[in-house]
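For this view, one protein chain was removed and the others were kept in their places.
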Amino acid sequence: MINAVGREIPDEILEITGKEGFQGNFYMDDKPVTKIGPTIRPIMNNQKSKLVANIREALIKCEAHDGMTVSFHHHFRDGDLIVNMVMKEIHEMGFKDITICATSLGKAHDPLVPMIEDGTITRIESSGVRGKIGEAISQGKLKGLAIMRSHGGRVRALTTGEAHVDIAFIGAPTSDDYGNLRGIGGKADCGVLSYAIVDGNHADHCVAITDCLVPYPNFPAHISQTKIDYVCVVDEIGIPSKIATGAAKPTTDQRKLLMAQYCTDVVVNTPWFKDGFSYQTGVGGASIASTQYLAEIMRERNIHMGFGVGGLTKAMCQLLDDGMARVMLDVQDFDLDAVHNLKNINHHRIPAGVYANPLNKGAVVNKLDYVVLASLEVDVHFNCNVVVGSDGMITGAQGGHPDTAQGAKCAIVICPLLQGRIPAICTDVTTVTTPGESIDVVVTDYGVAVNPARPDILEALREADCVPLKTIEELRDIAYSIVGEPEKVEFEDRIVGIIEARDGTVIDVVRQIKEIKQPVVYKKRINKRRSNG
Amino acid sequence: MEIIKTAVAGTLESSDCMVTIEPAQRGLEIDLDSAVIRQYGKRIMEVASETLDRLGVQNARVTIVDKGALDCTIKARVECAAMRAVEHDGRVNWGGVIR
Partner (left out) sequence: MTNPNKYRLRRTMMFLNCQKPGLIKDPYIYKPDSIMLDLEDAVAEREKDAARYSLYHALQEIDYRGVERVVRINGLDTDLWREDVRCAVAGGCDSIRIPKTENADDVRTVEYAIAEAEREFRRPAGSVLIMAALESARGVINAMSICDSSERLFGIALSGGDYSKDLQISISGTGVEFMGARQHMIIAARAAKVQCFDTVWTNLDDMEGFRREVEIIHSMGFDGKSIINPRQIPIVHEIYTPKEKDIIFAEKVIKEIETKKAQGIGVFTVDGKMIDIAFYDGARRTIALAKASGVYKGDL
């Protein structure tokens, strides 16, 4: 079938997965949805200890088996040691055909590639994959399908039973012997455990892994003892310097600052920028700079933020500390300042489901006025691609992109027009990961384009005369005029992954990349000219 | 134009390319290594071989390591490497073989 963003989704994929093609953002609105709970083993025996000696014992006690699904969270980001530690044990125990259901996978997990190659891991469900795993999937090394779903989509899949986790491994900076988990107080603090809360609620077995055992009760718990079967103490769960880094130094890259300025100009000249507005932004240099520009204008005009949400940084938390924002809602901390800022009583942890699950009774993203996002590619239909590189290789993650873009009244995507020679604004994105109907404004270093579906925004910006307005086609044409139109990247027929829309429909598929011989050798034999001498 | 020695031009910085030209006996061989080979490989080869044709380079082994250079940069680097490889020193035929 051809879905609502014009992508061909082969019927066999719909059959195998039991899914429908993407029908548009509000397809599931107001439709009945049934939630499904886990099958658990109650602990009534007050003599029973939850402590296990090692991961292997936990695996045995949780009835690990071939074909099982194990889950992980990514709060430890590039400093994560849990995934590799658990998978190494699973690999050594000889289990096969494992599905990994992670909130995200990154470069830290490159050691999983051999396990993909030998059939230990045959399916991956994640918000995306960076690093070598992405390449392996694109090269067709994963036997089953990779499923990419957003943070909100993952919660949806677990609560509806569409995805089922046999054993969840929840890394926790601190735990007591009965499984009360907190994101702080340990050696490798990540602040919050928001992405793992749904695993606690919906996995059959939950194993807490910590490197900092504290006396009972570890309260207030971010994940409760009532969810945890076993607690395993290990030497190290993560590398602190790679989990929550020091706050990023303000960028001096003029291109990013230019885009940040345009972005701020868009925000302050659209109707939702008034006292009590809500805002989410990212961790990139342009996003952080734009938050700082925004703060200046908020002070000038005495406008306060009602709430900020998302993965948080120093720049956002500063607004809270300065009394410029009323509340911060936190699903992830990108720097130590954000972790420390959790002490502020108006800085609240929220579960990923509250943040972004499309199929609950209204997630926080629905209340967003502005979200500032990035993208690898945006096409002339405003479709975004944040997962597959322009070269066809899986290289990124959906994260909360589709969730916040749909939820926010004004979704702004910042991306430089050209990434090296690659045009970020193009005729058709390599893979659609966020539908164009969710995207309202695209900010580039060459100008700003407004989705024609949003005449209100276009009118406001035209009136304010604050940014160089271009149509999205104009931006694409500028890009192509500078770098030339790219050749279409060639793929094999085999589908290696699907991109789920928030509601579980299929928005696009990812195909296996075609091998090319590199370097290309171009030989041109020229007949020897007749010699005159 | 007879390549008489190995010469290099360009850098490995972003938006640049490094071109190496070596003497060869028969014909022209171009090797390309580029992060954008899937999207722009053909175009880069085209620009490089046209430039070499214009310069009259018939026998050479050319290696291009591309870091996302635009066509104008690829031309400039190929020309510079070729001119160095023939030890050209003096007035350049701007708008003639260089264009």
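Going by the order they are written in, the chains are A and B; count residues from 1 in each one.
One rule holds for everything that comes next: a contact is a pair of C-beta atoms (placed from the backbone, for glycine too) under 8 Å apart; a residue touches a chain by one contact, two chains touch by 3 or more.
Keep in mind that what you see is a predicted model, and the values were worked out from it rather than measured.
In the complete complex, the hidden chain is touched by one of B:Ser34, B:Gln58 or B:Thr73, namely B:Thr73. Listed for subunit B, the residues touching the missing chain in the whole complex are 9-10, 13-16, 69-73, 75-77, 79-80, 83-84, 91-92, 94-95, 98-99. Although one chain is hidden here, its contacts on subunit A can still be listed: residues 252, 254-255, 257-258, 418, 445-446, 465, 481-482.
In this section, only the chains that are shown with their structure count from here on.
Here the CA centre of subunit A is 42 Å from the CA centre of subunit B.
Only residues 390-392, 419-422, 482-484, 486-487, 489-490, 516, 518-526, 528-529 of subunit A touch subunit B when the two sit together in their complex. Within the complex, the subunit B residues that touch subunit A are 14-15, 26-33, 35-43, 45, 49, 58-59, 67-71.
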